[in-house]
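Every protein chain of the complex appears in place save one, which is left out.
The first chain written gets the first letter, and so on, giving A and B; residue counts start at 1 in each chain.
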Amino acid sequence: MVDPALVLSSVVTALLVGCIYGVLTLGLNIVFGVLRIVNVGFGAFVMLGAYITYFLYKDYGVNPLLTIPVSFAIGFALGYAMYYAAFRRLVGAPELSTLLATFAVGVLIQELARIAWSPDIRGFTWDIGVLELAGVRIVYSKVVAALSALAVVAGVYYLFTRTRFGLAVRAVVQDPEGAMVVGINVDRIYAVSMALGIGVTVAGGSILAIYLQQGIEPYMGIPYTLLAFVIAVMAGLGSILGSLYAGILFGFFEAASFLAFSMIKDALGLDILPYVLTRSAAFFLLLLTLLLKPEGLFRR
Amino acid sequence: MASGGGLEPLLDTLKAAARKAGPALAVYLVLLAAYFIFPERRQLIATILFYALLGGAFNIFMGMTGYVDFGYVAFLAMGAYGMAIAFTYMADLGYWAIPVGFAIGAILASILAGIVGGIALRLRGAYFAIATIGVNEGIRFLIEGGNLLGGSVGLLFAGKIKEALGDDGFKMITSTGSDLILFGLAFLTVAVTALILSTRVGFALQAIREDEDAAKALGINVTKYKLIAFTTSAVLASLLGATFWSLKGNYVEPARVFNIHYTVEAIIVVMLGGAGTLLGPLVGAVIYQGFNFALNTYVAPFLRELGIHALGIHLPIFALILLAVIVAMPEGIVGYLRARVRSRVLREVLA
Partner (left out) sequence: MPSPLRAAASNRAVIVLAAIVLVAVVAAAAILLLRGGGGEAETEAPQVQQAEEKFAGTIKIGASLSLTGRYSTEGTRTLAGALAVVEWINDNGGVEIGGKRYKLELIYYDDESQPDRVIAIVEKLIKEDGVKVLLAPYSSGLTAKAAPVAERYGVVMVSHGGASDKIFQQGYKYVVQVLTPASRYFQSTLDMIRKLDPDAKRLAIIYKESEFARTVAEGTREYAEKLGFEIVFFESYPADATDLTPILTKLKAAQPEIILGGGHFKDGVLLVKQMKEVGIKAKLIGILVAPAHPDFYKELGEIAETIVYPSQWEPSVKYSPENTPPGYEWYGPTIEEFVEYYNRVAAEVLGKPDLGLSYHAAEGGAAVLFIAKAIEEAQSLDPDRIRDAMNKIRIYTFFGKLQIDPETGLQIGHEMVVAQWQNGKRVVVWPEVVAEAAPVYPSPVWWED
């Protein structure tokens, strides 16, 4: 009843998209994990990364892969500046203040992007070939994007688990006052973490752009904000590898529920929209996760 | 029936509530007067009212408990759908469709509040915020994907209202009628907020806001009071959605009525004015909408005359101002003033 090519293509897409979801969520998760700030303006930073890749590739012919570190650097600087300009005062402030502040930053970036680059939707083509496998075509640029996402996650994981910086961060997360007592510069840890989180988000935007190559516009990041929230909760807010696992799991969940709803539709002849229902199912999955395992599925 | 001793505390409570409600009621009365004196500004006043109520109903829960319900807009959607259902499927009720619509909306919102409250209110902080987003989006995509109630197209029912109320009834209810209901809702919201603030519920909520664990230790039934505030806020929001989106707008479209943007706007309105205060949302709404309208309809054309093309320049400016308010006055404009005004009377007015 189900076409094997459809299943295979769904699996491949789930895996590739999942990696992208993972790296995007990671950016959100670093900021939350360390500073306890939910970055509602998340989408604006994703958008920024996509534009960086677009301009560097289209206007200067830079290999899109090389734009990822550039995006990271720009995001890092931006995050660092943001911390000292505003968010330093908001660490530990009520939820509402930080939610609104990050929202305002997001609006600011989006509107400036619109004024500077116009609301026109842009895209590019970076064609490096297609792999044909059992009737399913896999686009190499997507594979490369997914691999870059893995590389970024691995790098962040290394940074947080195998370096002195990572040790300091964990100390701060567990007990900010205690960390201060043992001589850790908490303020600096916060600043660098925010910079890292924003850096990863902007880099994630570049990776997303390589994956999609289309639909680059000032408001493109908004849907990814909601998506990243869901995946972050599944991961466990603040979890690094969990972000990746949850991203991939979410990719598979999307694919599986699409297949399932399609079969229900065809079998029962219902007038329903399978692809849209997968979204609904995803959000109910989120609720279920929160109900049964609020600390996330991938948290030790 | 009640003895004098039983009546007195009740009267005291009512007096306290009236004193609290006074200033906000006065401002709404001024707006009501303006509504009749300046007929060419009615829609602007109605829009400001919408935002004041959007913030006002949000404030009851968020302002008093500190919980941020990102899925708040879903309650407005419930109300909007309730009214839409009443007219779309029960147009032969005539004017009775209006109370029926409000009732359906309020019931849907209460059920939703019960479910969300039961699940999500166990969570705190960011987890609560994200869970409520999940509920909102889950319902939206369920309606769209399941092709329920018009699916993604939604319900457009101006024709049905005409069928139910006739041409003149339609004109009346989509303009002055719904505007006056908005005023009624405004008074209701102020009264309810003031009552909550002056009773045991308000004190309990305040304790929860300060320190939930301590409140629990003191024997306060935390869940009960949170649910009371949550459901009150939800029902008021549903009445607002039913009035402004359905009676006035006649169009319920899932992509719009479940748009989280409205929650964010509610937060903006509350934060600008001051969380947990009665005047706060009103002040926030006047600034938020008044500022926008003025920039848009007077400043922008004026600049255009000068040959300056600045489409949408007010949005980034607004974002900066918002950021400044959050960083410099975390308690909002009303809260900021209250903390600094020396006069006791004025302080009470701002409470």
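Keep in mind that, in the parts below, a residue touches a chain if its C-beta (ideal position, glycine included) is under 8 Å from a C-beta of that chain, and two chains touch if they have at least 3 such contacts.
For clarity, every value in this text was computed on a predicted model and none was experimentally measured.
Peer 1: Looking at the whole complex, which of B:Leu7, B:Val30, B:Ile115 or B:Val153 touches the chain that is not displayed?
Peer 2: For the chain that is not drawn, the touching residue is B:Val153.
Peer 1: Have a look at B:Arg19, B:Arg122, B:Lys171 or B:Lys216 and name the one touching the chain we're not showing.
Peer 2: Going through B:Arg19, B:Arg122, B:Lys171 or B:Lys216 one by one, B:Lys171 is the residue touching the chain not shown.
Peer 1: In the complete complex, the non-displayed chain touches which residues of subunit B?
Peer 2: Per the touch rule, subunit B residues meeting the hidden chain are 39-44, 46-47, 50, 141, 144, 151-154, 156-159, 162, 170-171, 174-175, 244, 248-251, 253, 255-256, 292-293, 296-297, 300-301, 303, 305-313, 315-317, 320-321, 323-325, 327-331, 336, 339.
Peer 1: Residues of subunit A in contact with the chain that isn't shown?
Peer 2: Missing-chain contacts on subunit A: residues 3, 5-6, 9-10, 12-13, 16-17, 20, 89, 92-94, 111, 114-115, 118-125, 130, 136-137, 139, 211-215, 217, 219-220, 223, 255, 258-259, 262, 273-276, 279.
Here is the rule we go by: only the chains that are shown with their structure count from here on.
Peer 1: I'd like the Å distance between the centres of subunit A and subunit B, where a centre is the mean of that chain's Cα atoms.
Peer 2: 32
Peer 1: Would you pull the subunit A residues touching subunit B in the complex into a rising list?
Peer 2: Listed in rising order, the residues are 32, 36, 38, 40, 86, 89-90, 93-97, 99-101, 103-105, 107-108, 111-112, 114-115, 226, 229-230, 232-233, 237, 261, 271-280, 283-284, 286-287, 290-291, 294.
Peer 1: Which of the residues in subunit B come into contact with subunit A in the complex?
Peer 2: 62, 66, 68, 119-120, 123, 125-127, 129-131, 133-135, 137-142, 144-147, 151-152, 260, 264, 267-268, 270-271, 275, 312-313, 315-316, 318-320, 322-323, 326-327, 330
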